[in-house]
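First up is the structure itself, then whatever we jot down about it.
For this depiction, one protein chain was excluded, whereas all remaining protein chains were kept in their positions.
Now for subunit A:
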Amino acid sequence: MSRWEYFIKRLLLTVPVLFSVLTFLFIMLRTGPIDPVAARLGPQAGAADRQQLRERLGLNDPLWEQYVDFITDFITFNFGQSWVVQAERDILDIAVGAAPATLWLGFWAILLPLFIGIPLGFYAGLNPNTFGDYAASLGGIIWQALPNFWLCVIALAVLRRTREGGELLGINWYTLGPDFAARDISITGTPALEWFSTTDVLMLPMPYVSDWTALAIDIKLILPPALILGSASMAAELRIGRTAMLETVNSKFVETAKAKGLPSRVIVWKHIFRNAMIPLLPVITSEAFLLIGGSVIVEQIFNINGLGRIFFQSLTQGDLPMAGALLFLFTLIILGLNILQDFLYTVIDPRVGYDQ
C-alpha cells in the first residue's frame, strides 16, 4: 500500500470516529443527570411551562427522531442556543467570539516549547552526561512536575509584586517592553487582538500587522499563561528530543557519514535532525490536545475569555447544548490534528504505511 493510500484510509477512518463521538454525546446529554428543562427553567417553573418547553425542545419526540435531529444539527454546525451561560445566544457565535483568545494562547503555548524544549533537548543529546545535559534534564523534570494551577497562582503573585518595588531580578514586569503601568493595563485579561488589518494583494485580502505596539502588548499579555500552559509539553519535548538525538547519533549511518568525512554541521542538521524529529512529531501534535484541556485552568486564573473558560462554565452550570457543542468542536480539532500528524508523517518518513 502506498503511503498516500494509507493517508486516505486514515482520513476515511475519522468518519466512524466522529459518529461514535456524536452518539456518545447524544447519550450523555439525554440520559445524564441534568434535566434540560430544569436546567433551563429553574425549579419555580410551573408544570405547564415545563411541558411547553419539553415540546419546544423536541424532548417528546421519539428517541430515534431526536437522535437523527441531533446528528444532522451538529454536522451542519447548527448547535442552537445556549441555555444558561449566555442564555438565548447562538452557541456558534459564542464559540467564534471566544476562539481567537484561545488560539492566540495555544499558538504561543505550542511555539514556546518548540523553540525552547527541542533545542535544549537536542543540546542535551549532543552533549550527553555533561553538566549542561544534567541541568537541562533536571530542570525539565521539575518543570513538568509543577501543576499548572499552582504555577498560575504563583506567576500572578510574583508578577504583580514587581509593580511596586518588589522587583524580580531587577525586572519590573509592568514596565518591561510595552509599559502596562502607564497604560493602566492589567497583566490579566483577554488579549484584544486588534493589531492587524487587511490589504488587498492581487484582489485577495491579506492580513498585515498594522499596530506593532498592540501586537507587543498582546504578546506580553499572553507570555506568562502560554509559558505555563506549554510547560508540561516543553519538558516532554526536551526529554524525548534528548533520547531521539542520542539514538540517532549512535546509529550506523551517522558513523558512515562521519567515515566518509562529512562535516559535523551537515551530519547534525541534514541527517540527525530529520530522523530525530520522527518520534517528536506525535508529541507535538498531541500537545494541542493537552492545551485544550489545560487552557481551562489557565484561562480561568488569567481571566482570559476563551473557549476553555466557556467550556468550564457550561459544564458547571449544566448548559448541556453548549458543553456538547464545544466537546464536538474539540473532537473535530483533535481529529484534524491527527490527520495533520499522519500527513506530516508521510512527508517526513517515507517508510510509513500499514504493511510494514
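The criterion applied here is as follows: a contact is a pair of C-beta atoms (placed from the backbone, for glycine too) under 8 Å apart; a residue touches a chain by one contact, two chains touch by 3 or more; residues count from 1.
Keep in mind that, in the parts below, contacts and distances are computed from a predicted model.
Asks: What is the missing chain called in its UniProt entry, if the choices are "ABC transporter substrate-binding protein", "Phosphoribosylformylglycinamidine synthase subunit PurS", "Cation:proton antiporter" or "NADH-quinone oxidoreductase B subunit"?
Replies: "ABC transporter substrate-binding protein"
Asks: From the listed residues A:Gly121, A:Gly140 or A:Gly318, report the one that touches the chain absent from this view.
Replies: Counting the whole complex, the residue in contact with the absent chain is A:Gly318.
Asks: Any idea which of A:Glu5, A:Glu55, A:Glu164 or A:Glu194 touches the chain not displayed?
Replies: Of these options, the touching residue for the absent chain is A:Glu164.
Asks: For the chain left out of this view, which of A:Tyr6, A:Phe26 or A:Trp83 touches it?
Replies: Considering the complete complex, A:Trp83 is the one touching the chain left out.
Asks: From the list A:Cys152, A:Met234 or A:Val249, pick the residue that touches the absent chain.
Replies: Residue touching the absent chain, from the options given: A:Cys152.
Asks: Write the list of subunit A residues that the hidden chain touches.
Replies: Touch set of subunit A with respect to the missing chain: 38-46, 48, 83-89, 98, 152-153, 156-157, 160-161, 163-164, 181, 184-190, 300-303, 305, 309-310, 313, 316-318.
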